[in-house]
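The complex appears here without one of its protein chains, the remainder shown in place.
Chains here go by letter, A, B and C, matching the order in which they are written, and residues are numbered from 1 within each.
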Amino acid sequence: MPATDIAIIGWSQTPSVERSALTEVQLCLKANLAAVAAAGIDRHDIGFTCAGSCDYLTGGPFAFVANLDAAGAWPPISESHVEMDGAWALYEAWVRLQHGDIDLALVFGSGKSSPSNPTELYPQQLDPYYLEPLGLDPDSIAALQARALLDSGKATERAFAEVAARSRRSAKSNPNAQLSGDTDADTLLAGGYVRAPLRSHDLPVYSDGAAAIVLATADRARQLVEHPVFIRGIAHRIEVHQPGSRDLTTSPSTTGAARAAGHNGQAIDVAELSAAYTPQELILRESLGLDDKVTVNPSGGPLTANPVMATGLVRIIEAAQRVADGSAHRALAHATNGQGLQHNLVCILEGEQ
Amino acid sequence: MAQPSAIIGFGQTKHAKARADLSMIGLCREAAVRALEDAGLTWQDIDAVVIGKAPDAFEGVMQPELFLADALGAAGKPMLRVHTAGSVGGSTVIVASHLIESGIHERVLAVAWEKQSEGNAQWGLAGGRSGGIGAGGAFAPYIRSYIERTKAPDYIGWQVAVKDRLNALKNPYAHLQLADISIEKVKESPMLWDPLHFLESCPSSDGAAAVVIASEAAAKKAPRPPAWILATAVRSEPSTFPGRDAVRPQGGVDCAHDVYKQAGITNPREQIDVAELYVPFSWYEPMWLEGHDIAGPGEGWQMVDHGDTEITGSFPVNPSGGVLSSNPIGASGMLRLAEAANQVRGQAGAHQVDGAKVSLGQAYGGNAQYFAMAVFSSTLDRVGG
Amino acid sequence: MTDNRHTVTSTLEFPYRRSLGTVVGGFVTGLKDHRILGIRNKNGDVLVPPSEYDPTTGDSLEGEFVEVGPGGEVTSWTWVPEPSSRHPLSQPFAFALIKLDGASTSLVHVVDVGDIAAMRTGMRVEPRWREEPQGLITDIEAFVPEGAAQ
Partner (left out) sequence: MSDTTSTKVEPVMMDHMVSLTYVEDLPPNTVRFAEALVEGRILGQRCPVCARVFIPPKDYCPLDVVELTPDNDVEVADTGVVTNFTIVAPVRYYGQTKTEPFVYASVLLDGASGTLGGQDVSGIPADKVHAGLRVRAAWKPQSERSAEGQSARGWGSVAGCISSFEPTGEPDAPREAYEEHTI
């Protein structure tokens, strides 16, 4: 693990909405301008910029190129792009800051899910020989995972519903959430199955949105802001792709990522998890060793706000927010990539010692 | 501070119009297995995998690295997917090098690929709509401006087209093997995008490239000489805006000066022994020679005219045959950097430039707006001490 | 424009042509003969569907195909009450993970049983073959409860 401490010093997200008429670049611009302003920096001082997005979401090959406009790429900037959630863009920028020759980086992630239908689109994200021709959709993969979890005896449908109810209640205090409200497990369990054993409350919302974070080396961070949020560790791991070739009831890649990020069972106050489906929260809790004392997804999580390709970056923002406002001493943020928790990233955040 | 890093293994596929014998998995593995063999390593020795390719719609798989990850030995390891348009192969190498230079990993595998035969890149470039003009249509106006600006004679483009195809005859992996290429044939080939003829344009290829990048300690254990990465840089600028110089994009100028400074290069034309530049259309050779300040304004085409960029010339460019001879889009940028690295490793085979010690690899993409560049050396020392 | 929005619709459409290589190619060729093939790895595990590599190590698998099934056991499943245009069946069906006899891993496929009440983890299924094979995974039209294929 490298030695240089990196801190989060500014962030912003656009509200997660079901359908925005703004283009992705316009959403990114709003997030970037606000994050740079929050950090109190001049954009010309940014040494590296990294973006995360996915062309297929908006259906335009090279769609990401337009997003450069939102990065402030004139004069030309040192910039890279991952076809992944913005959380991995943050990882790339964190790596770049380790070199020591620059001290500020801008990271953003964005996605508009509204133009496409997830059931139609996401089979395209799977193995093109064995899975995609079956039209295997993300809800179905999550349901295969959910049933495996039920059959293992580690969870119940009620436990799923309780995750959903708690998430919606938490989202009431999140102005950026798309879905929120008071409900309980009994009410939710009265609903029918969308993909048995999953009901609609077990599935994510899909949102349009963008999010941005400004990173700084520790010294620069202390000069710029009163309460920098330090990245104590960040790591990620991927697993085998075929859902039938791995144990869907656990997430060893999450466990491995957390360990590589330096998490060895220390107390975590808040965890923001990219659990787009309710059973995934239970799987992730176990894989991370989080007990009932940990506040999970106080923002409401991806069940209530899910700007795909920014959802993971938003988790880091929400966790950083809790550290910055003092409600958490140590927070854990998690991002995922692909279906059925194939690829997982863990980021550990703390305030000044 | 950044730790040293080096390319210790390079593998590529035999590039072809269609590698119908292989799946996308087989294509990537053919390159990756060769890179591992070159580095004397196995899959288990790799700490992380970085995958790059151009738009997913070219093959019709969204984020294909998700299904390729375990095929490239990444199960249980970190995997990153880079996408920076045509420069992506170069960016992929650079992202992987950062994982070493930051001290996080010891050995990283970077793979870049495109299987153009599965789909149609012209369709992809047009966003799936009618009326697409192809990359040549986008770049032809810039080339026209270059010619107008420098008063370059029309045969310069034909000369580059011939030179790169003759170089490709020395590279068994190159897609095009045009033994009977001639100035006359280039000139007489159909005009696709005025002033670009068919034979001044890159082919459409299936292919993959892979490199193993290692820390100083790991590189010193490698069975073959490493190519030390003295410098890397990336630059991006908006696609189009009033006042943009698309012939000599500022991003390309800045990127070049950044790597020269890091590597200690004060006179690139003298201090660089060989360059692999991303030249998908013949005229981009003189344009990048000038656009990266290797030649002065209007001198790039004169270098071509004098034969300086031939494999035996004073500043060889694209001894591998370049993009004009093989264009698996996502991999093309990695091939530039890796071929440049192989030159300083002395591993370039029949297209080896004698005594190459310092090399430059470059890739560009989008609307000539993304740049990825690296300087390689046979030693860890900065150029010029 | 009923709600005063200016909406545009576009279609991203292309007929891709994929080359499958020897392993996926061998698998779909086997389907034409109503044979389901797995591939054996170094540990002796039989991977279904077969891959050119061992997913956990990356090592090349040199192509020792092993015929599995055709019967197998459902290890997990879900029910699709309203199939989309991309799904292989137009009537309600199950997606399932199916561990074929002789296989070490599970295959994702569909089960056609008409009603969710007929589905359960552990149920035995067998393939119902497409009459005109196309060289695709969907040459197995669906799995059905064992004994129901005829």
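Keep in mind that, in the parts below, a contact is a pair of C-beta atoms (placed from the backbone, for glycine too) under 8 Å apart; a residue touches a chain by one contact, two chains touch by 3 or more.
This one's a predicted model, so the numbers in the text were calculated from it and none came from an experiment.
**Q** Out of all the chains shown, which come into contact with the hidden one?
**A** A, B, C
**Q** Of B:Gly60, B:Gly103 or B:Pro226, which residue touches the hidden chain?
**A** Answering carefully, the residue with contact to the hidden chain is B:Gly60.
**Q** Which of these, A:Pro128, A:Pro228, A:Pro279 or A:Pro307, touches the one chain of the complex that we don't see?
**A** A:Pro128
**Q** Write down which of B:Pro64, B:Gly90, B:Gly103 or B:Gly128 is the residue touching the left-out chain.
**A** Touches the omitted chain: B:Gly128.
**Q** Give the residue, chosen from A:Gly72, A:Gly111, A:Pro204 or A:Pro228, that touches the chain omitted from the document.
**A** Answering carefully, the residue with contact to the hidden chain is A:Gly72.
**Q** What does the interface between chain B and the hidden chain look like in terms of residue numbers?
**A** Its contact residues with the unshown chain are 11, 13-14, 19-22, 26, 29-30, 33-34, 37-38, 60, 120, 122-123, 126-134, 137, 140-142, 144-145, 148, 190-194, 238, 240-244, 246.
**Q** Contact with the hidden chain only, please: which chain A residues?
**A** Residues in contact with the chain left out: 19-23, 25-26, 29-30, 32-33, 43, 56, 58-60, 63, 66, 68-70, 72-74, 112, 114-117, 120-121, 124, 128-129, 132-133.
**Q** Considering the whole complex rather than only what is displayed, give the residues of chain C touching the chain that is not shown.
**A** Per the touch rule, chain C residues meeting the hidden chain are 5-22, 24-26, 28-29, 60, 135-136.
The rule is short, and it goes like this: only the chains that are shown with their structure count from here on.
**Q** With contacts defined as at the top, give the pair, A-B or B-C, that has more of them.
**A** More C-beta contacts join the chains of A-B.
**Q** Chain A to chain B: how many Å between their CA centres?
**A** 33
**Q** Take the average of all CA coordinates in chain B, do the same for chain C, and state the distance between these two points in whole angstrom.
**A** 39
**Q** Specify, in ascending order, the residues of chain C that touch 2 or more different other chains.
**A** In chain C, the residues touching two or more other chains are 10, 12, 18, 20, 24, 51, 55-56.
**Q** Pull out every residue in chain A that's touching 2 or more other chains.
**A** 59, 128-129, 131, 240-241
**Q** Going by the contact rule set out above, which residues of chain C touch chain A in the complex?
**A** Within the complex, chain C contacts chain A at residues 5, 10, 12, 18, 20, 24, 47-49, 51, 55-56, 75-81, 84-88, 95-99, 105-110, 116, 121, 136-138.
**Q** Quick check: in the complex, which residue numbers of chain B touch chain A?
**A** On the chain B side, the touching residues are 1-2, 23-24, 55-67, 69-70, 74-85, 91, 94-95, 98-99, 101-104, 124-125, 127-128, 233-239, 241, 249-251, 254-255, 258, 366-367, 369.
**Q** Can you name the residues of chain A that touch chain B in the complex?
**A** Touch list, chain A to chain B: 1-3, 49, 54-56, 59-62, 64-66, 68-69, 71, 73-84, 88, 91-92, 95-96, 98-101, 121-122, 124-129, 131-132, 235-241, 252-253, 256, 337-339, 342-343.
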